[in-house]
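All protein chains of the complex are present and in place, except for one that has been dropped.
Order of writing sets the labels: A and B. Residues in every chain begin at 1.
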Amino acid sequence: MHLVYPLALASLLFSIGMYGVLARRNAVLVLMSIEIMLNAVNINFVAFNAYWQDNLLQGQIFALFVITVAAAEVGVGLAIVLLIFRNRESIDIDALHELGDSAAPPRALTTTRPDAEPQLEHRG
Amino acid sequence: MLTLADAVRDVSYRDTNPTEVIFILLGLVAIGSAVLVVTTRNVVRAALWLVVTLAAAAGSYLMLAAEFVAWVQVLIYVGAVVVLLLFGIMLTKAPIGREQGLDGENRIAGAIVALAAAGTLVTLMVDAFRNQYVDLNGGAAATTAKTGEALFQAYVLPFEVVSVLLLAALIGSIVLSRQDDEGVR
Partner (left out) sequence: MADNAWIIPALPLASFFVILFLGKRMPGKGAYVGIAAIAASLVVAIGIVIQVVSHSGDTPFVRERAYDLVNFGAGHWTLGMKIDGLAAFMLLVVCTVSLLVQIYSTGYMHGDKRYTFFFAILSLFTTGMLIVTVADNLLLMLVGWEIMGVCSYFLIGHYWEEEPNSNAAIKAFLTTRVGDVGFMLGVITLYWGAGSFKFTDIIEKAEAHQITSGMIVAGTLLIFCGAIGKSAQFPLHTWLPDAMAGPTPVSALIHAATMVASGIYLVARLYPVFELSSAALNLMGVLAAITMVGAACMALVQDDIKKVLAYSTVSQLAYMTGALSVGGYTAGFFHLFTHAAFKGLLFLGAGSVIHAVGTNNMSEMGGLRKYMPRTHLTYLIGCLALAGFPLFAAFWSKDEILFDAWNAAHWGTAEEGVLTNPGVGKLVFVAAVVTALMTAFYTTRMYCLTFRGKYRGTAHPHESPLSITGPLMVLAVPAALAGFLNSPWTTTAHSNFGSWIRFGGAPHAAHLDPTMVVFSVVTGLTGIAVGYLVYGAGMPSRDPTLNMGFATTLFENRFYVDAFYLRAIVRPVRVQVAAASYWINQNILDAPPNLAAKGGVVAGELAYSFDQNAIDGVVNGSGRVASIFGRGLRLLQNGNVQAYATGMFAGVVALAVIFAAR
């Protein structure tokens, strides 16, 4: 078999999974897209393993490990998604932007924040 | 630099055998269902299309003479992971049925990057491995026995480590998803 076929398949699947990771709004859908990417990688491993005719079957073993880790990762990932859902009643990724900067200009660094100092004094 | 067309053209100096045909068909199925996974508006349907994709991938493994990996794929991915994902969909009250706006703000940038990645990777692969062939009839056939031997002899340490990893993931997800009505975190 021409080696190009599995490799091309793997590349296309990887890109499709990439698109899904970047574009989907539902967090679970993002996880699904990650699975697609991991599968593409697995196809790559197995193809090369067949190509090299490895005695140790490195490619396949690695593919096995990838599958295992992917499963673990999905579990943990879903647990996190559940937590997010509990906090916000939605798993819309676009709504998770607390770490982002707003469009308003930042406060000047030189002005003293009126609530900063009193806290320190009270602690003393 | 060769294009895909050239690569396809080059292939014709060896006869296309049935294995390749089946593989190409499976590949098309995989790609098609993957595309549907990432574009469909129905979350549940996306999960089901994912099943199809994973199954096609398993078929590809079979074609590449990796039977244990193929069955493990079916067992774990199709069996466990998808179920898990479906549970997750249900628990997060994702709307069953069509919903608007499943695609995020980022989809255009994402599409561009994905297309770029696709183009780059495919071109690279085709250019690099234009003349390479997989010999499936040699001793490359990896039986389950052989896989088991490799796994428990050469790779026993990573095997154990992965077990510990699984354990950690298990505990972690339990801890994470526990309801904290006792107030203990």
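Keep in mind that, in the parts below, a residue touches a chain if its C-beta (ideal position, glycine included) is under 8 Å from a C-beta of that chain, and two chains touch if they have at least 3 such contacts.
No experiment lies behind these values; they were computed from the predicted model shown.
Among the residues B:19, B:39, B:106 or B:177, only B:106 touches the chain that is left out of the figure. In the complete complex, the residue from A:23, A:70 or A:91 that touches the missing chain is A:23.
Only one of A:8, A:28, A:43 or A:93 touches the absent chain when the whole complex is considered: A:93. Although one chain is not shown, part of subunit B still touches it, namely residues 104-106, 109-110, 113-114, 116-117, 120-121, 123-124.
Contact between subunit A and the unshown chain involves residues 18, 21-23, 30, 93-94, 96-101, 103, 105-106.
Basically, only the chains that are shown with their structure count from here on.
The distance from the centre of subunit A to the centre of subunit B, with each centre set as the mean of the Cα atoms, comes to 15 Å. Looking at the complex, you find that subunit B touches subunit A at residues 4, 7, 11, 14, 17, 19-20, 23-24, 27, 30-31, 34-35, 37-38, 43, 46-47, 50, 53-54, 57, 60-61, 63-66, 68-69, 72-73, 76-77, 80-81, 84-85, 87-89, 91-94, 101-107, 109-111, 113-115, 117-118, 121-122, 125-126, 129-130, 132-136, 138-140, 142, 146-147, 150-151, 154-155, 158, 162, 165-166, 168-170, 172-174, 176-177.
In the complex of the two chains, the subunit A residues touching subunit B come out as 1-9, 11-29, 31-33, 35-36, 39, 42-43, 46-47, 49-51, 53, 56-57, 59-61, 63-65, 67-76, 78-83, 85, 91, 93-94.
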